[in-house]
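What you see is the complex with one protein chain gone and the rest in place.
The chains carry the letters A, B and C, assigned in the order they are written, with residues numbered from 1 in each.
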Amino acid sequence: MRFFSDNAAAAHPKVIEAIAASNRLDTAYDGDEWSRKLDGAFSELFETDVRAFWVTTGTAANCLALAALCPPYRGILCHRDAHIEVDEAGAPGFFTGGAKLILLDGAGAKVTPDAVARACDAIRDDVHQVQPAAISITNATEYGLVYRAAEVAALGEFAKERGLALHMDGARFANALATTGERLADVTWRAGVDALSFGFTKNGGLNAEALILFRTGLADEIAVRRKRAGHLASKGRMLAAQILAMLEGNLWLDNARGANAAAKTLAQAAGDRLVYPVEANELFLSVTDEEAASLRAQGADFYEWGPGQIRFVTSWDSDARAVDQLAAALAAL
Amino acid sequence: MRFFSDNAAAAHPKVIEAIAASNRLDTAYDGDEWSRKLDGAFSELFETDVRAFWVTTGTAANCLALAALCPPYRGILCHRDAHIEVDEAGAPGFFTGGAKLILLDGAGAKVTPDAVARACDAIRDDVHQVQPAAISITNATEYGLVYRAAEVAALGEFAKERGLALHMDGARFANALATTGERLADVTWRAGVDALSFGFTKNGGLNAEALILFRTGLADEIAVRRKRAGHLASKGRMLAAQILAMLEGNLWLDNARGANAAAKTLAQAAGDRLVYPVEANELFLSVTDEEAASLRAQGADFYEWGPGQIRFVTSWDSDARAVDQLAAALAAL
Amino acid sequence: MRFFSDNAAAAHPKVIEAIAASNRLDTAYDGDEWSRKLDGAFSELFETDVRAFWVTTGTAANCLALAALCPPYRGILCHRDAHIEVDEAGAPGFFTGGAKLILLDGAGAKVTPDAVARACDAIRDDVHQVQPAAISITNATEYGLVYRAAEVAALGEFAKERGLALHMDGARFANALATTGERLADVTWRAGVDALSFGFTKNGGLNAEALILFRTGLADEIAVRRKRAGHLASKGRMLAAQILAMLEGNLWLDNARGANAAAKTLAQAAGDRLVYPVEANELFLSVTDEEAASLRAQGADFYEWGPGQIRFVTSWDSDARAVDQLAAALAAL
Partner (left out) sequence: MRFFSDNAAAAHPKVIEAIAASNRLDTAYDGDEWSRKLDGAFSELFETDVRAFWVTTGTAANCLALAALCPPYRGILCHRDAHIEVDEAGAPGFFTGGAKLILLDGAGAKVTPDAVARACDAIRDDVHQVQPAAISITNATEYGLVYRAAEVAALGEFAKERGLALHMDGARFANALATTGERLADVTWRAGVDALSFGFTKNGGLNAEALILFRTGLADEIAVRRKRAGHLASKGRMLAAQILAMLEGNLWLDNARGANAAAKTLAQAAGDRLVYPVEANELFLSVTDEEAASLRAQGADFYEWGPGQIRFVTSWDSDARAVDQLAAALAAL
């Protein structure tokens, strides 16, 4: 009953096959036939011209984007529980050259226009205080909540009014889309998103994330920043091939639906122990220490989120029996 | 007849197998069983306690090491043709926070104690001039020359006298060792090397390099810097597994021997067109434009190195027939 | 009735005289006779060997110290109202290369060991979260509160236990000392402070602050960082001369006493409108918009601190009549 993190799941067999199939001599870096297909594949998926870059980690995707959207002397508005703030070892500071994360409150790690407005309005417009340049949101959020297109659009509108860029950390973007069933275009560029970190690793990829630029004019800068950060792999075709395999036949969506369905099953069993509604593939439960110990004793693996809270994460390959077994254990608490 | 770069070669089948074999749920980041074997495997190989980190690119391996060895306000002595100077998009400046590369001359991109001493002695010892903190050498060099242990030891001794750290970019370290037959320990830590970027990608790996720290006290810092640079892959076991497969039965050495043998064959055919002795798997030839065109017309792929020079690189999987065919073409020029 | 900020006050006549007296050819940078006296003068004042550097701004003094005390990949614990967080345009991020400010709560911008401990304990000890390296406190605080030696010592002890450095932003250090009457040594190095930004500009200097290093081993690094940040003035004797003039006959203490006394007079008049006890030369008052307007109409100049609050700052040269006049106006509200 391993529900510690989708980070640790296996890659989908088709991804491994794709890597093996791309394992022949071709052009290095991103001149190969797989890499050259990415722009087209994502442009189709997003119904507009985009520029797409493979990178190996979500931190790299997020921070390359942020470095292009925010100069070193300005700030990025994000939730105080955002991955870029709490789990990337200060990578935004490194990639941007010292830009500041301006932290927002909000239930379930969700960012609202009101919260952003309050933060912006509290900043004196002078050279002594760091002025914001961008907003970064995570979809699904760090607590498994999902943004609807209209919610993103409201943020996008605010961003436009204030001259701010809008970045979406989509480490679990597939899980969010699997829930809303909305068009990718609607929740991204049509809603004002400038750049998206589209995660594949947690969802059946091996080590490949896509950085999608809707503001395509940033592509040249991103290409250089990627190289300069040591993220231009010579055999990049192996990364591109993974991503193409995930897009093929909407494997990304199927995988996310599987993970979400497992989470729903667990959610029903967890009932009112749930700290947040389960909208993607993460569950946060209130439990006593004894209950947590009892679950562990029954073979459940999970993350101690904080005092009295535990986290379960399902993944594309969550074992059906393990899900049922854990559901039963949760119901029996 | 593709001899453009070893960067673009396929991965060895055992590497692909190892990736597939590691493709099951385990702990994320580097807590998995493969990653946890690296320190031991390399400590055995180097006959001393080392700390070993997987990363996905040589640029990352080099620049993480340099950032730990050189503070932002000092400099790194390297050859003016060093990869870190000419082919990493300024990554050393990014990773170190602005340290300076202090450039040295030397035939075949080789660094000598004399050249280093001249450069150091030309720097006034005051706060106005950037003081050196480290030396970085490439083995085999960017022109395919190989350092013998005694040569590195001479640099190491100089470094020690002046309080400088010593880094080795070993993108083609295997090719160098295949040529000299020396012990790994002798050409590295016994010779004063503090950190080594041990390359596997050019030599049959897919996307995995090892950063080896002989100064093990730097390990904690490197671990954080790796994360902060977006280089801590969640499914790092896939990288560790590649490296372990390369070490298994000395596959790394066999592969390098294969590439070097192919280069020797070509070198004999090239004769006195060779710009540098061929000591590893790279050949630089003087040719006229017509000769270059003729080679291309015969199906040879290579790199135009500069006016009147072309570069061939062999790899572990260089096709024997292509090698013979190219050798014949070179001999016939 | 200008009580907007001590930042804008005139320099003391003796400071101007000292500048004029130092205005003759000498060695550039800090080789001149005035600069060479600083180490000795401050070592005497602090009753221990220190290294002292002139710089032109408090931001430079603070951030040079922080860059030496905290590597780019770690964090600095400070109050969320600290000057380095809210009023230095992100300078700590720039000087350190992206270190994070980890924000603490506490009444009157005062930092307590408890608050620091809570913040430290909330940080997982892994590579994903930014680990703290230093604590920075401001004395007197941004709200005019003063640390007693025992309070600093408690922080220093905590810092030592956790392996953290301790920095003091002493933009109004003189005002703090004028209040407590404690020995400088007791509130700094004996209490565990590693580096102090000793402010003179707000207290009768023209453009000179002293960065005092109790951890003298950092001096060489600070000297280089100062140059590299463009803060090594060629005619630095003009800065050293200002500082020496301020130390001469304890002018710094006399000036601070004058400012504090003026603040006390205003404080008595302000009565229970005071938001914080007045321990140095700043007063924060609760007023209605109408009261604020009335004060302005009577010729008072002050800072609108936020909704319903205004700030007055006295300085060494606060005009006695203006003080009495404002006191009367406050009493009459």
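The definition used in the following text is that a residue touches a chain if its C-beta (ideal position, glycine included) is under 8 Å from a C-beta of that chain, and two chains touch if they have at least 3 such contacts.
Model, not experiment: these values are computed from the prediction.
Undergrad: Which residue among C:Cys70, C:Ala165, C:Met238 or C:Ile310 touches the omitted chain?
TA: Final answer for the missing-chain contact: C:Met238.
Undergrad: Of C:Thr59, C:Thr138, C:Asn255 or C:Asn281, which sits in contact with the chain we cannot see?
TA: Spelled out, the listed residue whose C-beta touches the missing chain is C:Thr59.
Undergrad: Taking the entire complex into account, which one of C:Tyr73, C:Phe94 or C:Phe214 touches the absent chain?
TA: Answering carefully, the residue with contact to the hidden chain is C:Phe94.
Undergrad: Out of A:Lys110, A:Arg225, A:Arg257 or A:Arg311, which touches the unshown chain?
TA: Missing-chain contact among the listed residues: A:Arg225.
Undergrad: By the contact criterion defined above, which parts of chain A meet the unshown chain? Give residue numbers in ascending order.
TA: So the residues of chain A touching the missing chain come out as 29, 71-74, 97-98, 127-128, 131, 221, 223-228, 232.
Undergrad: Residue by residue, what part of chain B touches the chain that was omitted?
TA: Looking at chain B, the ones touching the missing chain are residues 72-75, 86-90, 93-94, 96-100, 127-130.
Undergrad: I need the residue numbers on chain C that touch the omitted chain, in ascending order.
TA: 2, 5, 7-11, 16, 19-20, 23-29, 55-57, 59-61, 63-64, 88-91, 94-95, 201-202, 206-207, 224, 227-235, 238-239, 317
Criterion: only the chains that are shown with their structure count from here on.
Undergrad: Distance from the CA centroid of chain A to that of chain C, rounded to the nearest Å?
TA: Whole-Å distance between the two chain centres: 42.
Undergrad: Between chain A and chain B, what is the separation of their C-alpha centroids in Å?
TA: Using C-alpha averages as centres, the distance is 34 Å.
Undergrad: Between chain B and chain C, what is the gap in Å from one C-alpha centre to the other?
TA: That gives a centre separation of 49 Å.
Undergrad: Multi-chain contacts only, two chains or more: what residues does chain A have there?
TA: 88-90, 94 - these are the residues of chain A that touch more than one other chain.
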